[in-house]
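Let me begin by presenting the structure, written as structure tokens, before commenting on it.
The other protein chains are all here in position, but one chain of the complex has been omitted.
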Amino acid sequence: MGSIAQATYWTIHGSSLVLALHLLGLTLFGYIAARRLGPLLAARRDPRLDRPWQRLGRVAQYWLGQWRHPRFRFAGALHILIFAGFLILAGRAFKLLALGVSDRFAGEGGGWYGAVHAYAATAVLLAMIAAAARRLVLRPARYPRSADAIFLLGLIALLMAADGVFEGSEGAFEHRAMALASLPWLVGAVFAHASLPVLRGLHTGAYFVHEGAFIGLLCYRPFGIQFHVETSLFSIYFSKLDRGTVKPVRWDIPDEHLDSADGFGVKRFEDFTWKHILDFYSCADCGRCADFCPAHAVGRPLAPRTLTIKARDYVFRRYPVFQSAQDGQALVGGLFTEDEIWSCTTCGACEAECPLLIEYIDKIVDLRRGLVDDGRAPQSLHKPLKALESRGNPFGKLERKRGEWARDVVTNGSRPLETLYFADSISSYDERMQAIARAAARILARLQQDFGILGAQERDSGHDVRRFGEETLFQALREHNTEAIRASGARRIVTADPHAFNALRHDYRDLPPVEHISQVLARAVEQGKIRFRPAGEAVYTYHDPCYLGRHNGLYEEPRRVLDAIPGLRRVEMARARDRSFCCGGGGLALFYEPKEKERMAVRRVRMAAEAGANVMVTACPFCMANIEDAIKVAGMEGRMEAIDLAELAERQMEPEAKVPEPEITQAKVVGS
Amino acid sequence: MDILVCAKRVPDTAENEIEIKADGADIERDDLVYSVNEADNYAVEAALQIAACTGGKVTVVTVGGEEDEEILRREMAMGANGGVLLTDDAFRDSDGRGIAAVLKAFVETGHYDLILTGVQADDGCAQVGGMLAAMLDYPFASLVTSIEVVEGGKLKIAREVEGGNKEIHAIDLPCVLSIQTGINEPRYVGMRGIRQVASIPIPRLGAPDLACALAMTGKGNAKVQRSRYFTPPAGKAAEILEGSRDEVIEKLIDLLKAKGGLN
Partner (left out) sequence: MPRIFAYVVHNSGVPDDTAAEMPAAARRIDPGQSPVAIVTGWGAELDQVCESLRATYGEIWKIAREPLAHPNAELVRQALVRVVPAGSIVLVPHAHFGTDLSPGLAIKLDAAYVPDVVDMEGVEGRWLKAVRQEFGGLIWARVRCDISTGAVLNIRPGAFRAADGAAANGRVVDRSADVGTLESRRRYLETIAAESGDIDITREPVLVSVGRGIGEQENIAVAEDLAEAMGAAVSCSRPVVDAKWMDKSRQVGSSGKTVRPKVYIACGISGSFQHLAGLKGNPFLVAINKNLKAPIFRVADVGIVDDILEFLPAMAERVREETAVGGKTRRKS
């Protein structure tokens, strides 16, 4: 068969023509890539060069290993197929490009690699057809914007088809055996008896179609969802490693000097960090995040993927490749609505689902910081925020009454503490949630822990103050608590509030180790320090609080405690563990008045009922508040009940011969 | 348009019980936190919105002591261009008329097109705005729920009146308006905002700086003086239905039937 490189086309030598085409394509791509790089360079700093081995591990797991794709069976399998096909075909594609320039790269056709690539190309082609059919025929609600995707699927299909025809026509010419039932085989079979000029025409034509499709793909990808083919490797390598945390206001300004920052949060597009803009590029608009977003599910005006795609389109308009910049639209109030930004409960379901590890919470928090800095906090949050500032709790209750929940389980004393029990605001002041704190205190007493509370010296952990964008107030609360905790001399901290747990663990610095009461319980059960009485007839289900589960990975400890209760019947909800459905959010989320069709917790209570449970066990006072409300709203009183893990454990604890009186020390706090 | 807003620092009593001191002279203030009077926040927001449209400065003024500076800073953090503290021993314990007299003297040291007050302080009498206007011979309107700047040095305002109706008036500048809550959505002021204005000096003016009618200020000249606080007399009180919830409901249903609330 004739050589592509040696042939002459309209008086132009083949290798020169192909080389020129290559250079044209690469130049174009280089230009486009450089333009796309521009916004990243204009963006905020975001140091992500640390822990290279961990990052490479992530690349191996999430990029090469496609770890999260099987969470969606069909689409995931399809993607893995295409991804594998691409990896296999990458070498082949470059070889094809090269042999147009010089025959040295032509080499022998066929062989085992030939068969593998023939099947890979065929598989990818079929996958493209399946994917296109899925979008055009089945039309999953997840894919509202299909034109871009169909065009790209078509280009890839064309690339594969051209490859098949190129290979097949050559095979037919050489009468070479080809991989059975592959595309080249099919082409070879069809054109087995074709004349030489026909085969040569096919061969040459396929080459240039392949060339065109390749350059087309290369240069079109940075304009749409296929950009992730190029960017995903980087997105995953640079992905956020520390879950449960919130990015600092500015990576380049330490917290102590934040007063010098010209503004907080994201107000203009370039206030996003470069990694966040890279995220916008990388999003493949697959919609898994929105499928699992509880805010989206109850009709709040938020879908994580839409947020990203809107931002991607915005950056494309603001930094266009060919035209001049044309977008001066405001970010919040223009591109995004305020309701959209406040609708998020920071539950993390989207981040748990995204195959490309795109971050959402940090972006939402940064956008909120910008709003708060401009005085645009939602009206319903003004009072609780002001109360947090003046009283250290969102309810405006007196500081000196903060420790009163412990009055009936307290004996006073003062000495350096072994264990500090951190109650946080809702468990300190809300009558219902005080029961959780008291149960936790009794458990600690039963375990004969020497423990105390900060009482009037405690302030709100500020967990959700930070996540609602009021960083300065958060830092003031953190400073106060840090001092009080240090002054107490405690060597470890226990809390029953996952929000406090997450804050003390991830948002605070240099504190003694922090544990959630479920960890304490699980260990006590394991060590045989606690035995439970048999449970009754009820069917229990465990609701994973977001800040215990997704943000801190504590899925098993609470379940182990439940399963240690003899005769306790436990069922799992369809959405459990890292797919748990948020109850509506804690902290300031209790005060936010969202636009929604239904409460999240009502949904969640129905899920529990569908699972066949009649008792929902949770391990978070905010979940309790939301779920108990929802049981009333859903009219399921009497049929569904909510109980905190600590309350249940305390209720079921086998009475000892003599129960020691719980002893809570009012921590003496110096310098206050 | 240069706007002056008169603000007041009041105890925040929303969530906690107020107790009266044994001698009745005052309420227990040890546990109270203070903040800017709620209605005054709406007035400042209204001023900022007008100034944003027409240009001009917003100044916030209060009569009081050193501790009252914090509310001026809070309003400056909201966006007010400046704050002024009118403080003098001679102003202490003035009644509303005395406060209005001090403010009048201050207004006359500058030039303000528009003067706003909150409709009422939580511990106040809804009086200073109207008194100040009368002393200045400026037109006045109370309970203002919207302000529209029209041509020729005029405003078109709406007042809240009975039955949820709105009364529309045209009012010439300069004038004094008392602003009803709900006229707008005051912007949030965070700690960072307050810190950023923390070092801006706040001018203090006393009696010598103001051509102030001291005959009206101070406790001795107050025509209205509080003698003592007390808890309300028992008066006619509701019959409290006792018992379990079910019992209470039974009793209530019987009562409602008797009174025509249930058939």
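Note that the chains take the letters A and B in the order they are written out, and that residue 1 is the start of every chain.
The working rule: a residue touches a chain if its C-beta (ideal position, glycine included) is under 8 Å from a C-beta of that chain, and two chains touch if they have at least 3 such contacts.
Remember, it's a predicted structure, so these values are computed and weren't measured experimentally.
Interface note: of B:Cys53, B:Ile200 or B:Leu262, the residue touching the hidden chain in the full complex is B:Leu262. Not every partner is drawn; the one left out touches chain B at residues 13, 17-18, 20, 27, 96-97, 100, 119, 122-123, 125-131, 133-135, 138-143, 156, 158-172, 175, 178, 181-182, 223-241, 244-250, 252-253, 255-257, 259-263. Listed for chain A, the residues touching the missing chain in the whole complex are 380, 593, 599, 632-633, 637.
The working rule: only the chains that are shown with their structure count from here on.
Measuring from the averaged C-alpha position of chain A to that of chain B gives a distance of 47 Å.
Across the complex, chain B meets chain A through its residues 12, 14-16, 31, 33, 35, 78-79, 185-193, 195-196. The part of chain A that touches chain B in the complex is made up of residues 258-259, 264, 372-377, 379, 381-383, 385-387, 389-391, 395-398, 400, 470-473, 476.
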